[in-house]
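The structure under discussion appears below in the form of structure tokens.
Just one protein chain is left out here, and the rest sit where they should.
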Amino acid sequence: MPAVAAFVVAGGAVALLASLVGRSVEQLGDRFGPGATGVLQSALGNLPELFIGFFALKAGLVAVVQAAIIGSILSNILLVLGLAFVVGGLKHGTQRFDSDRARTSTVLMVLATAALVLPSLAQYVHAPAAGHEKALSLIVSVILLAVFVLSLPAALKRTSASPDAAATAPAAAEEQARWPLWLAVTLLTAASVSAALVSDWFVNALEPAIDALGISQAFAGLVIVAIAGNAIENVVGIQLAFRNKADFAMAVIIQSPLQVALVLAPALVLLSLLTATTLTLVFAPMLVVAVCVTVVAVAFIVFDGESNWLEGSTLIALYAIIATAFWWG
Amino acid sequence: MPAVAAFVVAGGAVALLASLVGRSVEQLGDRFGPGATGVLQSALGNLPELFIGFFALKAGLVAVVQAAIIGSILSNILLVLGLAFVVGGLKHGTQRFDSDRARTSTVLMVLATAALVLPSLAQYVHAPAAGHEKALSLIVSVILLAVFVLSLPAALKRTSASPDAAATAPAAAEEQARWPLWLAVTLLTAASVSAALVSDWFVNALEPAIDALGISQAFAGLVIVAIAGNAIENVVGIQLAFRNKADFAMAVIIQSPLQVALVLAPALVLLSLLTATTLTLVFAPMLVVAVCVTVVAVAFIVFDGESNWLEGSTLIALYAIIATAFWWG
Partner (left out) sequence: MPAVAAFVVAGGAVALLASLVGRSVEQLGDRFGPGATGVLQSALGNLPELFIGFFALKAGLVAVVQAAIIGSILSNILLVLGLAFVVGGLKHGTQRFDSDRARTSTVLMVLATAALVLPSLAQYVHAPAAGHEKALSLIVSVILLAVFVLSLPAALKRTSASPDAAATAPAAAEEQARWPLWLAVTLLTAASVSAALVSDWFVNALEPAIDALGISQAFAGLVIVAIAGNAIENVVGIQLAFRNKADFAMAVIIQSPLQVALVLAPALVLLSLLTATTLTLVFAPMLVVAVCVTVVAVAFIVFDGESNWLEGSTLIALYAIIATAFWWG
């Protein structure tokens, strides 16, 4: 199946470039303090996913893009969080993460997810608004991006003052020497441009692969695109759990779905205005069901302040069940 | 637009009288200790909303009344709580509210909301019970009122023993001298009677205003009636947040939607038996969706025990999104 082989290679290239963008951002951010790193990561960390989403929209693959948005959230808070719990729990027993930061991020994630799913829910049940899903999606997108912009100053300040950051910065420094500034900027530019090109290639390879594998667009977006777009950046969270930094692992893992809801999804809705395809925030009902059930369950896990490998296994099991439901999808 | 002008004046008069009833109750309650104040406020604080609801039912405006019930809950836990977080957060940074009281009120709010929405959910999905919505609504109403009556002794005792009350009572005393008993009783009676008359006028002005403005009954109930009925009493919660009494602010703000669910909604259902219009607890689906999403999100915020202005902004944004969805409603 040459279509599948081409797709796998393209997926690998996307994952590698996503990782390279992330590394360049870290190096660049280091120059301006840890606060700037956080802000840069928030703004640029989702760049590869944004490229994939944009090219998929141009190709008219709305179902793939919508499933990938929800899939990014689910793969982070079910699969990655579950793996972090299993890895951390098997090595260190029950782990505790009591930082206010994880709980505050979770509260924002709950609120952002609520805003994200309201246009869908209005569409399903609220007949009078049903004809206005495009307007409502645009309004919600602008509001979510505004909340993201408002969150930047706090993110800047919080990260720089955070004891977590102080504790992990030396560890990070041990692992890798600082790159020269020109190298970081050049690499970031090169990686971003390459990510754009490769994303286009990845999307072009996606449709033949879907046909060759006989899977649905929803499954391709929810599982394959979502994992390829987040793969390497997610390894960080699992590594932190393995090193028993449960607090920091949780903060990193929860941050990612929050950015999907606050930045990636609304940005794609606005970018879709530039394409012939209209992307609204009216998702397929099963995507909304899956993300609502998952976010509530994960919020209780974060508020519990404890994790063990059994909870991790159950999260992974939940991910498997949802993926299975979309297999026929 | 004279219709709109008349409506705005009537709305202002309702808000003023609602505030006057609240002040009279406080003064009267003072005579009998802080416990009695709480009980009196519980029983009489919703009097103006009850009048508006009753006259609106007599005018056959069921959609307005149902939207106003849910709108009262939403405007309290999204708009007022959001404003309290923003005002408190901008002035004092991150605020903490760890009192058991806020969490206990929230748990009761979650339970009461669950009971309140069950008749709607049964109606949507449970075919056999669908023909019995009136009976089920009456049973739920009687049960909710019974829970309210059972809560009175605890409210009486808890308030009087509460360190919060002790801490704020002097502050309240500083601001205003105690009125003579005859004045408090006379004012309460006069304000209540006036509130009844003005509510009738407000409801009469409502329909022409809805036509003149071209808005839906649902939007009028959810946003305009809900805010007019709660306006001034809500200022208290925001003021407390501004004075950095986050714990007490939270308790006051959560108390209000709890009373809507435990007293106002069931009382209106029972009162509707006296009118030609039947009010059931089967709300429009979007109202149920909005209140369920909101109550779960807010419960996590209260359990987090912390607030900042970003969370506040997000709550206000969520309110704006819900109001927008009903704009076409």
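Going by the order they are written in, the chains are A and B; count residues from 1 in each one.
Here is the rule we use: a residue touches a chain if its C-beta (ideal position, glycine included) is under 8 Å from a C-beta of that chain, and two chains touch if they have at least 3 such contacts.
This is a predicted model, so every value here is computed, not measured.
Trainee: Check the options B:L16, B:V110 or B:I215 and report the residue that touches the missing chain.
Mentor: Residue touching the chain left out of view: B:V110.
Trainee: Applying the definition given at the start, please give the residues of chain B touching the unseen chain.
Mentor: 100, 103-104, 106-108, 110-112, 114-115, 117-119, 121-122, 125-126, 128-129, 131-132, 136, 139-140, 143-144, 146-147, 150-151, 154, 296, 299, 303
Trainee: In the full complex, which bits of chain A touch the chain not displayed? Write them out.
Mentor: 216, 218, 284-286, 289-290, 293-294, 296-297, 300-301, 303-304, 306, 308, 310-311, 313-315, 317-318, 320-322, 324-329
By our rule, only the chains that are shown with their structure count from here on.
Trainee: Give, as an integer number of Å, the spacing between the C-alpha centres of chain B and chain A.
Mentor: Centre-to-centre distance between chain A and chain B: 38 Å.
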